[in-house]
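Apart from one protein chain that is not included, each protein chain of the complex appears where it belongs.
Should a chain be cited, it is by its letter among A, B and C, assigned in written order, with residues numbered from 1 in that chain.
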Amino acid sequence: MESGFLPRTRFQTLLDALHRAGYRCVGPRVRDGAIVYDTLTRAEELPRGMRDRQAPGRYRLEQTGNPRFFSWANGPQALKPFVFAPQEPLWRSERNASGEIRFAEISPPAERLAIIGVRACDLAALRLQDRHFQEGVVADSHYAARRRNLILIAVHCTHPADTCFCVSTGDGPRATQDFDLALSELDDGYLVQAGSEPGRELAAQLTLTRATAAQREAAAREIEESAKSQTRRLPSRQLRDALFANLEHPRWNDVAERCLSCGNCTAVCPTCFCHSEAEEPTLAGDHSRHLRLWDSCFTQGHSYIHGLTIRADTRTRYRQWLTHKLGSWHDQYGRSGCVGCGRCIAWCPVGIDITEEAAAICGGGTHG
Amino acid sequence: MADPHVPHEAEVVERIQESPTIFTLRLRFTDPARHAAFRFEPGQFNMLYLYGVGEIPISIVSDPRDEHLFDHTIRVVGRVTKGFTQLKAGDRLGVRGPYGRGWPLRRAKGRDVMVVTGGLGCAPVVSVINYVIRRRDDFRRLVIMQGVKHSDDLIWRSQYSLWSRQRDTQVLVAADAGAALWPWHIGRVTELFDRVLIDAARAVVMMCGPEGMMRVAIDNLLHKGVPEDGIYLSMERSMQCAVGLCGHCQYGGKFACKDGPVFAYPEVKPLFGIRGF
Amino acid sequence: MNNARPRIAVHKFASCDGCQLAFLNLGEDLLALAQAVEIVHFAEAGPVDPDAAVDIAFIEGSISTPEDAERVRRVRANSRYLVTVGACATSGGLQALRNFADAREWLAAIYAKPEYIQSLATSTPISSHVKVDLELWGCPVSGRQLLAATRSLLFAVPPWYEKDKVCLECKRHQNVCVMVAKGAPCLGPVTRAGCGALCPAFRRDCYACYGPAENPNAESLARRFEGLGLMPEAVARRFLFINGAAPAFAEAGLKRRGKPHD
Partner (left out) sequence: MTEKREIPIHVPVLARVEGEGTLELRVRDGTIEELRLRIFEPPRMFEKLLEGRDYAEVPDMVARICGICPVAYQMSAVHAIESLFGAQPGPWVRDMRRLFYCGEWIQSHSLHIHMLAAPDFLGSASIVEMARGHAAEVRRGLKLQALGNDIIRLLGARSVHPVGARVGGFHRAPARAQADALREKLAAALPEAEALVRWTAALDLPADEQDFTAVSLRHPREYPMNEGRLVSSRGLDIAVSEFESRFVEHQEAHSTALHSLLDGQPYLVGPLARLNLNFDRLPSPVRTLADSLDVKFPSRNMYHSIVARALEIVVAMREAIRILEAYEEPVSAYVGVSPRAGAGYGCTEAPRGILWQRYDIDATGKIAAARIVPPTSQNQARMEADLRSSLQSLGTQQGEAALRRRGERVIRNYDPCISCATHFLDLRVRELKHG
C-alpha cells in the first residue's frame, strides 16, 4: 500500500521521526572504500551519487554526481550482523570456592534499530534466517531479541551490480515482504510504501505529498529495467537433485585448486548461519564466558569430531557449501539458500563465481 | 524466553572407571525440581559442560525409568573429555538436554532386536541392551554383535559374558587380532553375519560405531533380508549447540542433533558412505 | 603459600623479546599470573634459574647456534609441557630468511670455516630440535593467547589453539576486505587467525605474522597476487617474510624466486 511521495530535501524528516521513536538509525555510508551500514544521524551522511562497480573478487566505488542516495548495489554487509552477531557472549558461569557453578544468560543490548536502505534480497535472506533461528525446535533468544527491535526501511533496487542475480532466484529487485517501509528512489525524492503497522505509523509522521501517476510509472519502470539489466543467473534446473547427482564431478577438483577455503563467501552470505562456540575463562578461573562466533563450512573445525576431520580438503568443503546452499536448503527450509545477492562472488578474494560453478556442475548457462 | 543455550548445574554422585580411558559419571541436577522433571529416551544425549573448558554432546546411558540418577559414559579423546576425567563425586558441571531422537524402542517391541557396534564399543547401544534385558518379555530375540580391532579393546568384557547367558540372546564378538584366552571369534566381524539367527524381515537393528563398519554391516544385513527401514544407526557429527542452530552436525539436509542422532537407514542412505558428508 | 602451583619458566633464544613482553604487558593479569603459577625462571622479569625443573616452559626465539641447540634440549628435559611462543620459536622467525637468502654464498663459505657456518647458517624453530607440546603463533603472540594457554593448563586440559584463517576474524570484525576493495595483496586467506585481523582493520594487507593456517592454498593466492599486478619477485617477498620458513609459505615464495634451492 502506497502512502505518498517524500521529496529528497525532506529525507531528514524520516530520520528525525525514527530518532523520536527511540531508534538508532543505521544506513549506508562510505567507509574504507565500500558502502557499509553505519550509524546515520543526518541525511547528508548518505552516499549521495556513489556507484559501485563489482566483479568477481573486485569491488570499487566511484562518484557519479547523481543526486540519489541509493544508486548502488549491496556492499559486503547484509542484515545478518544486526540479528546474528559475528561474535557475542551467550552466557557466563561462575564457580565459587566450594565448587558450585552459577549460570547466567548474557542478554544482547536491547537497542531499537532502524535499518535504512535494505534491499529485497536481504529481506528474503532475513526471512530465511528467521526460519532458522526462530522457527525451529527452539527459538534463539539472542537472535529474537535483536530481531524484535528492528524496523526495516527498504529501498527497491534500481542499480544492481554485475554480480547480482536476484531475478533468477525470485528474490528481487522489488521488495515484497517483511519491510516496514519501502522506498522507490526517483530523481527528486521517494515513493513511500508502508508494509506494516509500525511502518504506517511512521509514514503518518512524514509530510508526504500525493504521488503522481507519472512518478509511479517511473518507479515501476526503473525496477523493471533493473531486473532486465541483470545478466548473471543460476541454472534454472532443480539444482538440488542435479548437485547430489554430481558429487564426483571433476569440477569439484577444479574449484578446489582455486578456492582458498577462507570462508569469506559464507561470512558475507546473508543466509549462512553456521557458528562455533568457545569458552573464555578468566586467568583466575573465577568466571568464564561462553561465546558464539561466526563459523564456516570452510574451516577444519566445522567438521571435526574427535580425531577425524570429515572434510579435511577444500574439495569436500566447497562441495558442502554448494550442495547445502543450493541443494539441501530445499530439504531444510523448502527453498534454496541463495537469494541472488552476489556477495559471495564479489567478496571472494579469488573471484570464484557461484553461478559459474553451479552451471559447470549442473549444466545450464550463467549469463542470460 | 528461556535461553536454550544456558546449562544447568548438576552434581556428580558417583564416578565409575570402566577401563583406563572410559568412565561413567552418574549425575543429578542440583535443583530438585529440575531433576524431578527430567525425562529422556534411550539414545538421546545431553550437552555436558566442563567449567571454563567447554561443552560436548554425550549420550545418556542409564535407564529412563531409573529416576534416581542419569548416567553418562565418556571416553577420553580430547580436551573436554580429558578434563572430565578429573571429576569425582561431589563435583559440579553443567548439563542441558535431553536432545535428539533416540532409539526406536517402541517400534522394536515384540520383534527381534539386533545391536551392532564397532570400534571401542558404543555407550549408546549398551543402554539399549540393558533396556531390552530389563524388559525381556517385551522383545523377542536379542542379538548383540561387536567387532574390535584387538581383543584388548573390548571393554565391558564381563558384561558380554553376562549377556550371552540371557535367554534368547546371541552374543557375537570378533576381534581382528586377539590375545590369549579370548573366548570369541578372531577375524572380521562380517564373518559373523552368517551365524546371526533372526527373523530378518521383522527385525529392528540398531547400530553405532565407525561409519565404514556400519556400511559393511548394512550390506550384510540387507543381504540377509533385513528391510532398509528396519535398520537404525546413530550418526556422530560435530555439535556446538545441539538445538539445530550451529549447523555443524548437518548431514545433507538433516541436522544430526535434532533429526537424529538416531536415523532410520533410508533417511541417510543417499549420502551414507560418501566421504565428506 | 600454595605449593601446588605449577612452576613455569620463560626462556629466550634468538628473538626480539617482543613475545616475552606479552607477559610483561599483561598489567593486572601479570600479578594474577604470579598468584596462579610460580615463575621460577624469567630472566627479564627477575627470577633466574634456567635449569630448574618446571611444569610449563615457554620458549621465545629460534635456534641458531650449537650452544642454543644444546640449551633447548636441557630445557626440554626439565619441563613437562613445552610451549613455543611467537614466530621465531615456531617457524624460525624473520631471521630464518637467511636459510634461503644466501644459500650459495653460505655454501662457498662452508669449506673455509665449517664450524662457523654451522653456527650461523640457519635459524630453526624449536620443533626442529625437541618435541613441542603447543605452538603459539604470532609475531608477537598476544597476552590473550598466553593467558588462554596457561588457563587451560591450570585446568589440566590441553590448550585449544587457533587454526582458522585471518579472513574469518576479519569478517567477524566486519572490516572491509582490502584485497577486494583496494586490490591489496592480503595474506589473510592463508594466515592463521588470532591477531584480531589487525592489518585489514588498519586498511592494509595482512603480512602473515601469525603463520600459515590449516589447509592454506598459498599457490592459488600467489596466482591471485600476480593477477593483481605483482611481479613474481614481489609475490615471493610477500611469502618469504616473518614466517617465510614455514613450509607452506616457503614453497609458494621460493617457486617464484626462481632460484634453485636445496
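Following the convention adopted for this analysis, contacts are C-beta pairs under 8 Å (C-beta built on N, C-alpha and C of every residue); 3 or more make two chains touch, one makes a residue touch a chain.
Predicted model only: the values in this text are computed from it and were never measured.
Shown chains touched by the undisplayed chain in the intact complex: C.
Here the missing chain is touched by one residue of C:I8, C:I39 or C:L147, and it is C:I39. Within the complete assembly, C:L24 is the residue of C:L24, C:A52, C:L228 or C:L254 that touches the hidden chain.
The hidden chain makes contact, of the residues C:I8, C:L94, C:L134 or C:C167, with C:L94. The omitted chain makes contact with just one of the residues C:A52, C:A201 or C:L228: C:A201. Although one chain is not drawn, its touching partners on chain C can still be listed: residues 12-22, 24-25, 27-28, 30-31, 34, 39, 43-48, 50, 64-65, 67-68, 93-95, 97-98, 101-102, 105, 109, 112-113, 116, 119-120, 123, 139-140, 142, 195, 198-199, 201-204, 207, 209, 234, 237, 241-242.
Here, only the chains that are shown with their structure count from here on.
Per-chain CA centroids place chain B at a distance of 42 Å from chain C. Inter-chain spacing, taken between the CA centroids of chain A and chain B, is 40 Å. For chain C, residues touching at least two other chains, in rising order: 151, 155, 160. The residues of chain A that reach two or more other chains are 278, 281, 285, 295, 301, listed in rising order.
By the touch criterion stated above, chain C contacts chain A in their complex at residues 29, 32-33, 35-36, 147-148, 150-151, 154-155, 160, 163-165, 167-168, 171-183, 186, 188-190, 203, 214-217, 220-221, 223-224. Those residues of chain C that touch chain B in the complex are listed here as 151-152, 155-160. Interface residues of chain A, counted against chain B in their complex, comprise 90-91, 93, 95, 99-105, 132-133, 136-142, 144, 244, 247, 273-279, 281, 285, 288, 290, 292, 295, 297, 301-307, 310-311, 315-316, 319-320, 323-324, 327-332.
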